[in-house]
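What follows is a set of notes on a single structure, which appears directly below.
The other protein chains are all here in position, but one chain of the complex has been omitted.
Each chain carries a letter (A and B) given by its place in the written order, and its residues are counted from 1.
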Amino acid sequence: MRLFGRLALSTGLLVCLAMPAQALEKQLTVVTSYPKDLTTTFKKAFEQLHPDVKVEMLKKKTTAGVKYIQETASNNSSDLFWASAPDAFEVLKEDGLLQKYEVKATGIPEVIGSYPINDPDGFYKGFAGSGYGIMWNTRYLKAKNIPAPREWEDLAKPVYHGHTGMSAPSRSGTTHLTVETILQGEGWDKGWKLLKEIGGNFHTVTERSFGVPDGVNSGQFGVGIVIDFFGLSSQASGFPVEFVYPTVTTLVPANIAIVNKAPHPEAAAAFIEFLLSEEGQKILLDPKIRRLPVRPEIYAQAPKDFPNPFLDKSIGAKVKFDVVKSKNRYNLVNSLFDVMVTYRLDDLRKATKAVQDAEKAMAGKNNAEAAKMIAEAKALIAALPVDEARSFDKDFAAIFKKKRKKATDKVTGRQAEVEQQWDSMVKSNYAEAAKLARKAQSLL
Amino acid sequence: MPRIRTSYLVASSLAFFLLVFLVIPVGKVIYVAFQDSSTGALTLINFVDFFKTSLFRESFINSLYVAGMSVLFASIIAMPLAYFTTRFNFGGSIIIQTLGIVPLIMPPFVGAVAMQLLFGSNGSVNLLLDKWFGLNIPFMEGLNGVILVESIHYFPFILINLSAALNNIDRSMEEAAQNLGSTGMRLFRRIVLPLAMPGYLAGASLVFLKAFDDLGTPLLLNVNNMLATQAYLRISSIGISDPMGYVISVILVIFSLFSLWVSMLASRGKDYSGGGKGSSGLLKRDMRGWEKAGAYCLIIFLLVLVLSPHISLLLLSFGTIWSYSVLPDAFTTAHYVEVFSTTREYITNTLLYAGIAASFDVAIGVAISYVVLRTGVIGRRWLDYVATGALAVPGVVLGIGYLRTFNDFNVPFIGKPLASWWVIIVIALTIRRLPYALRACTAALHQVSITLEEAAENLGAGKTATVRKIIVPLMAGGIVAGFVTSFATATVELSATLMLVTAESDAPLAYGIYVFMQSAAGRGPGAALGLIAVVVVALGSYLAHHFIERNKRLQVNSTGQ
Partner (left out) sequence: MSLAIKVKPVRLKIEDVHISFGKTKVLQGIDLDIEPGEFFAFLGPSGSGKSTLLRAIAGFGPEPQGRILIDGIDILSLPPWKRDVGMVFQNYALWPHLTVQKNVAFGLEERSVPKKESKDRVLEALDMVGLTHLAGRHPSQLSGGQQQRVALARTIVIRPRLLLLDEPLSNLDANLRVQMRTDILKLQRKLGLTTIFVTHDQEEANTISDRMAVLDKGIIQQIGSPMELYDNPANPFVAHFLGTTNMIEGEVITKENKPVLRAGQDVELPLHMKVTGSRGAIVFRPQSVKVNPEEQDSASMCIRGTVKSREFLGATVRYGVQIGDVTVLADEAHQRGKRIYDELEQVRLVIPQKQIIFIPEA
């Protein structure tokens, strides 16, 4: 603790000394996916510290932000890219659109939970963490007489059928991290089985990550898998919702990076330093913002029940997250999820419902034939078109990569072709599973 | 001949505009649809993949089904409204015509939330149904939900165009039919409707195209198995190399053009322009007591139905917390205070952008319809096809295309790239909403008798003067209709705008709504901002209708001395 304190103090001093020496540019353009509450607060605080700099917060969906920076690269006018999803930064990094930056501030650990805070290559920096969890609408659950969930496994129970929602990992980088964490934690086959059991209960797979808290807030569906600040800020805004971290939660960092050829590099650097400084980190505790700071000492000032990933090892620490693995099969996992869950949600739901009904009918009875059929049906639902080894096969994953590195790189197979094969397998499996389960039920 | 040279000049400048701001930017993005993803060579293999993929085939059929059914239901809503307001002396015709526009303005995100709160599986209606009858009707689930929302959302296209056409029918046609013993529905079906066919087809084809290409509605209902959503989801995911999104975009464009072409074939030779004796418009008559009551009931029912999303939006904007309940917990004006104190410039920007864009749209719409219908320029139909094709281009694609094409083009005197100048937003809106204005203008020009133009030319008016003094005033109804549609829909356009906003001070209202709707606390202010958009547009279209009606009265009623 003392060490931390001293570090923080010296950082503060360094920052203070460094600031007046540099004449910052008059402007700073930040492309960000963060909500108004967060951006405005930081903008005000930063402008107070540097009255000469005018900060322009350009709010774009993460995907739009990435495309924006890619397309305007030849005549770049953006200084910083500020968003959660590490994959967005990875894409920009691969395209050579980010600039390396050596953070001057010290005292920031290497990992938060089990996730590395900074890009090992030095292009983007983590400034906060967020945990995934479950939020629910209390009125909804009460009206429908559904118990509040506590763990991921709860969401696979029949009682939640048609009452849950989640956004697709292909639409939200943070959701992707959650999926990947489950896959790494539970193992490829078991992980997908759990995901499909949860998915079979979905009311909806939303197109954007905010669609989940939005749906729960309205009462469109009762339970959602969301990032913590969505749940907690909804609660703070007065909605009848509650949020809980399951025992095994996943932790995702939030990042910032300087855009290559930024027109105002000095101001950009100053903003990053401010963000990582004690003062900047403190802002994260604001209930409207509410993210987990990357400076451990800040937690001392946090409200009582604020989770501290540096102390509480259950938050995101159970799984040793392998970034390289995740990165290599990134698009493959997304595509697989879409084919198996998002696009075939109706079929998956029907099959799951049939199995749940059969199991309910089965309760307390003993019918080996029916039990076998149900087991078969469950196996069919869980069956995967791709095994774990294949998911790490670089050549195979390349089909889903953004672009060929060189014209000579040979890729065999096209994504559409592969997806069609998966789709026909998944579709017939689900149909077959539903049929088997119904048959089993008729036997009971 | 000079007249030919001028028309070629006009046609080629239109072609140039479309080429630079539509074809090239979009082409730059979707060329990957024709590229082998592993070798980069030109290929059609991706299209083969499309048709081989069962998900896409299903999506295609779903989109087709939704579009067809939407036209049907939209017609059922629009026809009585159009007929009653043009056929009878009916109190509040202007109000009906105005309120009829409002459903077109569905602000992004908040519109979706409002619809769910009302019609969703746990929305107000279902909560009440459940309480009273133990029923739950899945209004908003699956394809049927999409059809419901599309019909409510887009029926104004039919209403506007059909009303304009009905107002242009020569009264004697109707009288002749009555004289031969035809009345009531029979008269409507056999005489009035066929005569108004060009207008109806213009509207119906828009509804069909829109429902076929629409992205917002299926997204809000999380229906993924439709073409537009498939395209969008594949284009807007980060780091995906899959060209299928662009393949689908190409297919959407081609199919849209195909259905446009079919509707043109259907309306060919149905040019029923009135003589110019001014005896246009249906014979208006008073209704008998019970007729009036019935008509009012029907109209009120329809209006409540189509305006329900906005009623819900109104509640949302004044409500504190609205969650799993029939009505919000309490009411407040705080959201409006917040909007007015922080985001006033969004509103002024929107008025400016949408106003300029809609003006360009009707100007270009008049020009294109004139070139197509009144000149012999070779390839003139392509102007129409290309401009209408914009309907099927996803906004994201256009936005990316603009960034890619104009980022390196520095505007003289301004000193920054065209892609980051606010004018690019206006251009994007112009292109995106051009099809609406174009269809309205084409239908209007169809109904202007060509001898009226010849008379002007004969008296010494050149083509330009004829267009300005004769054609444009006579097309006024259609032009205003086109302006209102383009304006109304431009105020709430998001997808291309979000890509092109480079400074908050330049941002339009839709961007503001997006920013609010990113956080739970922003729902109320977002709804307030959305409602402001609705009110502004409704007011604008009310004034426009008022203007048309006044003009019409001037033409007909000014008493001679």
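Methods note: contacts are C-beta pairs under 8 Å (C-beta built on N, C-alpha and C of every residue); 3 or more make two chains touch, one makes a residue touch a chain.
As the structure is a computational prediction, the values presented were derived from the model and not from experiment.
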item: Interface partners of the hidden chain - shown chains only, full complex considered; value: B
item: Sole contact to the chain not displayed, among B:Lys131, B:Arg344, B:Lys469 or B:His546; value: B:Lys469
item: Which of B:Ile158, B:Ala456 or B:Leu509 contacts the chain that the document leaves out; value: B:Ala456
item: Where the unshown chain meets subunit B, residue by residue; value: 1-3, 275-280, 449, 451-452, 454-463, 465-466, 469-470, 473-474, 476, 551, 554-556, 558, 560-561
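One rule holds for everything that comes next: only the chains that are shown with their structure count from here on.
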item: Chain centre separation (subunit A, subunit B; CA means) in Å; value: 36
item: Of all residues in subunit A, those that touch subunit B in their complex; value: 34-37, 56-64, 66-68, 71-72, 74-75, 77, 85, 87-88, 90-91, 137, 139-140, 143, 168, 170-171, 173, 203-207, 210-211, 213-215, 217-221, 230, 233-234, 236-241, 288, 330-331, 334-335, 338, 342-343, 345-346, 399-404, 407, 409-412, 414-417, 419-420, 423-424, 427
item: In the complex with subunit A, residue positions of subunit B that touch it; value: 37-40, 45-46, 49-50, 52-55, 113, 116-117, 120-123, 142, 219, 222, 224-225, 229, 233, 236-244, 320-325, 396, 399-400, 403-404, 407-408, 410, 416-417, 419-420, 498-499, 501-504, 511, 514-523
